[in-house]
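Excluded from the complex is one protein chain; the other protein chains are retained at their positions.
And then subunit A:
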Amino acid sequence: MAAPISTNRGLDDTEAYILLILADSNLPTGAFVASAGLESFFKHGFGGVGLGGGAGGVAVKQGADGTMVFLRSGIASYARSASAFVRDAHAIVAAYMHGEEGMGLEETLAKLGQLDALYEAMTLNHVARRASTTQGIALLTLYSKGFTKPPGSFDVPNGTEGVDMEDFVVEMKLRIRRGRLSGHLPVCWAVMTAALGLQAERSVWLHLFLHARALLSASVRLNTLGPYAAQQLLLHSVRPLVDNEMERPSTLHSGLLDEVDNLEDDDDVRPANTWPLGEILAARHDLQHSRIFNS
């Protein structure tokens, strides 16, 4: 598991097509209302430039620097917190789709529920929790409404190998609505991408890429970054950040649900918050006198 994009092995046409669809910035995922703390970061005087002052010239230059400061720490911390959950949830759904023994609907949902509950217990900032569950359910809705087969098409059932992922997603949404699951973003992302047939590493990689791109879009909306500069950063500066995170925790998957006593590991690569400052700023989002994002 070494190569970046971790993953250009065996990209078949179907997967390539799905990557194109999922990379569409118009995809209704709710990501456009989330800034993951970026707005608060600038509001609190970090990043060297204020908001709402009609940024131009110097301000935009500073805003680009500030955006990169945020991206460097923010992507690292999010990747460290979420990647393992995407990997593990993806593996659970894949096992269900392959009809593995002991992985019926109930068992699969129970295992996803454990991961989901752990993510909830590790996401202790209410703004991040809210953004995560909002986007999580949005992805499941996107799958049900946007990615299942249109009515009238009689073909194999949705998903692969005879497992109907439409029913699975419907059941999962029901449990979220009844409060039996929180439905956090990394878990729901994994469910959707696994159902679409995207490989696990590609799913993680795309998730981090989209997280980074959403932050750049947020910076453009905040007027702290110009639209051309955003593309420039996305092409040249963001890629090493994402690739770096892909190389590092590739062994992360497994052991996620260990008891706390087993967390004593010198080479520990398990989920962690690596940016305490970002956590405080993100949690203070709602205190902003005026704001344009939900997180």
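Some points to look at:
What we mean here is this: a residue touches a chain if its C-beta (ideal position, glycine included) is under 8 Å from a C-beta of that chain, and two chains touch if they have at least 3 such contacts; residues count from 1.
Assume contacts and distances are computed from a predicted model.
You can't see one chain of this complex, but its UniProt record names it "UreD-domain-containing protein", from the set "Signal peptidase complex subunit 3", "CDC20/Fizzy WD40 domain-containing protein", "UreD-domain-containing protein" or "ubiquitinyl hydrolase 1".
For the options A:18, A:51 or A:92, the residue in contact with the chain missing from this view is A:51.
Only one of A:18, A:246 or A:283 touches the absent chain when the whole complex is considered: A:283.
Those residues of subunit A that touch the chain absent from the view are 40, 43-46, 50-53, 69, 72-73, 80, 117-118, 121-122, 124-127, 260-261, 263-264, 266, 268, 270-277, 279-281, 283-284, 287-289.
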